[in-house]
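Shown below is the structure under consideration.
Removed from the display is one protein chain of the complex; every other protein chain stays in position.
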Amino acid sequence: MKAKVFVTLKKSIADPQGNAIKNALHKLGYTNTEEVRIGKLIELDLGDITAEEAEAQLEKMCAGLLANTVIEEYKYEII
Amino acid sequence: MKAKVFVTLKKSIADPQGNAIKNALHKLGYTNTEEVRIGKLIELDLGDITAEEAEAQLEKMCAGLLANTVIEEYKYEII
Amino acid sequence: MKFGVIVFPGSNCDIDCFHAVKDILGQEVEYIWHDTKELEGYDCIILPGGFSYGDYLRCGAVARFSKIMDAVKVHAAKGKLVIGICNGFQILTEAGLLPGALVRNINLKFICDTVPLRVESQDTPFTRLYNKGEIIRIPIAHGEGNYVADEETLKNMKENGQIIFTYTNNPNGSMENIAGICNEKKNVLGMMPHPERACEEILGNTDGRRLFESILLSLEENRKHE
Partner (left out) sequence: MNNSYKAVGLTEKEYKKIIEYLNREPNELELNMYGVMWSEHCSYKNSRALFRHFPTSGERVLQGPGENAGIIDIGDNQAIVMKIESHNHPSAIEPYQGAATGVGGIIRDIFAMGARPIALLNSLRFGNIEGSERVKYLVEGVVAGIAGYGNCMGIPTVAGEVYFNESYNGNPLVNAMCVGIIDHDKIHRGTASGVGNSVMYIGAPTGRDGMGGASFASVELTEESEEKKSAVQVGDPFMEKLLLEACLELLETGSIVGLQDLGAAGLTSACCETATRGEGGMEIDVSKVPRREKGMLPVEIMISESQERMLLIVEKGREDEVRKIVEKWGLHAVTIGKVTDNGRLVVKDKDEVVADVPAYSLDSSGAPKYYKEYQEPLYIQQVKRLQPESVPEPKDYNETLMNLLSSPNLCSKEWVYKQYDHMVRTSTVVKPGSDAAVMRIRGTKKGIALTVDCNGRYCYLNPRVGSAIAVTEAARNLVCSGAKPLAVTDGLNFGSPDKPDRFRQFRESIIGIGEACRELDTPVISGNVSFYNETETQAIYPTPIIGMAGLIEDIDKHCTMHFKDEKDVIIHIGETKEELGGSEYLSRIHGLEKGAIPKLDFGTEKRHQAFILSAIEKGLLKSAHDISDGGLAIALAECCMEKELGIKVQMESMLRTDVVLFSESQSRFVVSCSPEALTELQRLMDLQEIPYEILGTVESEDFVIDINNKNIVALKVKDMKEAWKGAFQCFMK
């Protein structure tokens, strides 16, 4: 079972990286860019388990390891 | 127009960070995990432009700044 | 001779390079702001270490778009000397002035240490005062110094003698133990280790001096020929 996890900073948390990239895009002429936020994309191959098992694992993996819910939020997709 | 850009390491490039996370997952008992690869998720708000304009901008942004095509590949989605 | 040290927002080894040239070589040196469009009258350009633009996204990714970089390309195309140290090396690869890329250290940690390097070639303006095969000790300080390139590129570099420094005890996972490379014409050098940190007795290491002295010697000879 394969999955993708998306970890992003919570909306209320400043994203210095994203901000710096926004500024860079402006400098390059893409002045229409209003916001840039940078997160993580984690691609997992969970081996030979069912979708339900994968779902249960992913939830725990995200909350426990892949994201720090103090500042981040996560979403995942099973594919 | 909003968009998401996914930047991942080329298959041929080693991903020590993904490996470290795989090992951590194994330690936590998810021994079924076969592979983990870490990429970037870049969320953009491109402001008030059309989908075609967005498409054209994204292609250039990715190839020029957001990804280094020596080591990375990219995909994007307009939403 | 006149040296220029480029200052990007976030550069932080700029003053170290400046001092190495001024105090050790006794040569003229100026800081050059990244927004400058032209590079006239400089014999050698140094892209210093640091965290240009915070090294956000990727090291050197944003700096390569600075105005000064077009001028650096022109300078290099004329066959004049350019050296990129640490972040400077990363910027040169991002800008396409040197092949390959630098990714995260294999142990995923920043490494600050003094490590042995083998001088692979003395056949460059930057290394002529070293001996081929000589082992020197130079400080490193980077989180992303792991050099990668495709096989073809590596092969070409080897054939052309573009691999200039290698680690004897690979600290970061670099392919072929690469610590420093140059372009085909050998007038552009990029290296992760910091020779400017190894120029003074008081700092306990002078192995980096000869790199700067080599540059000076090359420039002086060039001037004679002109």
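Order as written gives the chain letters A, B and C; numbering starts at 1 within each chain.
Following the convention adopted for this analysis, a residue touches a chain if its C-beta (ideal position, glycine included) is under 8 Å from a C-beta of that chain, and two chains touch if they have at least 3 such contacts.
Everything quoted here is computed from the prediction, not taken from an experiment.
Enquirer: According to the contact rule at the top, which chains on display are touched by the left-out chain?
Expert: The omitted chain makes contact with A, C across the full complex.
Enquirer: Touch as defined at the start, partner being the missing chain; which of C:56, C:89 or C:147 qualifies?
Expert: C:56
Enquirer: Can you tell me which of C:176, C:200 or C:213 touches the chain that was removed from the display?
Expert: That would be C:200, which touches the missing chain.
Enquirer: Name every residue on chain A in touch with the hidden partner chain.
Expert: 9, 12-16, 19-20, 23, 68-71
Enquirer: Touching residues of chain C against the unshown chain: what are they?
Expert: These residues of chain C touch the chain that is not shown: 9-13, 15-16, 19-20, 49-51, 53-56, 109-113, 139, 141, 143, 194, 196-197, 199-200, 202-204.
Note that in this section only the chains that are shown with their structure count from here on.
Enquirer: Could you tell me which shape the graph of touching chains takes: line, ring, star, complete or other?
Expert: It is complete, because no pair of chains fails to touch.
Enquirer: Where the centres are mean C-alpha positions, what is the separation of chain B from chain C, in Å?
Expert: A distance of 29 Å separates the two centres.
Enquirer: From the C-alpha centre of chain A to that of chain C, how far is it in Å?
Expert: Each chain's C-alpha centroid was found; their separation is 35 Å.
Enquirer: Multi-chain contacts only, two chains or more: what residues does chain B have there?
Expert: 40, 64-66
Enquirer: Which residues belonging to chain C are in contact with no fewer than two other chains?
Expert: Only 57, 62, 65 qualify.
Enquirer: Sort out for me which residues of chain B touch chain C in the complex.
Expert: Chain B reaches chain C through residues 9, 12-14, 16-17, 20, 40, 64-66, 68, 70-71.
Enquirer: Going by the contact rule at the top, pick out the chain A residues touching chain C in the complex.
Expert: Per the stated touch rule, the residues are 16-17, 20-21, 24, 27-28, 38.
Enquirer: For chain C, which residues are in contact with chain B within the complex?
Expert: 57-58, 61-62, 65, 93-94, 100-101, 103-108, 148-150, 173
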